[in-house]
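One protein chain omitted, others in place.
And then chain A:
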Amino acid sequence: MTATLIDLAVSMGRGLAITAWLTMGGCALALACAFLFGLGRVSERRAVRAISIGYIELFRGTSVFVQIFWLYYALPAFGILLSPMVSGIVALGLNVGAYGAEIVRSAVGAVGRDQAEASTALNLTRWQSLRYIILPQAVPRMIPVFGNNAVELLKATAIVSLISLSDITFQAQQFRIRTGQTIMPFIVTLLLYFMLYLLILHGVRRAERAYALPSGNRPS
């Protein structure tokens, strides 16, 4: 009994590390894509806008499940072999990034036009206006929605267990096959994910406080 418990703790610990890496890597890539394509979506250049729209529609339109399998099983046909970890991070990051891009677009759009006009009047360059005027007002609106997306990403990491990456879910399945015990590994798995979920909620709440505009300056 003790041996089984130790076995469970060790394998779940290993899985937890993989899931945590996947979530952090995926979130970092998703954040980069969200800003890159979200701002590209409102660019003045037509080509940049078209590429951004194409990316957003492609990754929001197909299932993340299909995307992970496509990267892992179909891409080798073109001579590109990605490890399960890289396939997982790339697929999750690109998928959630597409949803994030829409958040960035709408948050930037929600900052009043007068702000952009005022920056032009002050002779700020486009970059300066974005960096010092628009984004500080747009980012606080993005954070809660980004938090929801981070949770979606965490939950989607479970899918990579199906491309043989040994995350929490994979370890639970292996443990079930190894020991024939079913209830315990899955309950532990659910609790671990729930813990990570609460951790993300906590982080988002802290970020919200850190990026909140000083009161009196809040965007209406």
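Convention: a residue touches a chain if its C-beta (ideal position, glycine included) is under 8 Å from a C-beta of that chain, and two chains touch if they have at least 3 such contacts; residues count from 1.
Definition applied: contacts and distances are computed from a predicted model.
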item	value
UniProt protein name of the chain not shown, from "Thiazole synthase", "Sulfur carrier protein ThiS", "Ectoine/hydroxyectoine ABC transporter permease subunit EhuD" or "Peptide/nickel transport system substrate-binding protein"	"Ectoine/hydroxyectoine ABC transporter permease subunit EhuD"
Residue of A:L130, A:L162 or A:A207 in touch with the missing chain, whole complex considered	A:L162
Residue among A:A77, A:A121 or A:A210 touching the omitted chain	A:A77
Contact residue for the chain not shown (choose from A:L29, A:A172 or A:V204)	A:A172
Contact with the hidden chain (one of A:A17, A:A110, A:L198 or A:A212)	A:L198
Missing-chain contacts mapped onto chain A	58, 61-67, 69-70, 73-74, 77-79, 151, 154-159, 161-162, 169, 172-173, 176, 182-183, 186-187, 189-190, 193-194, 197-198
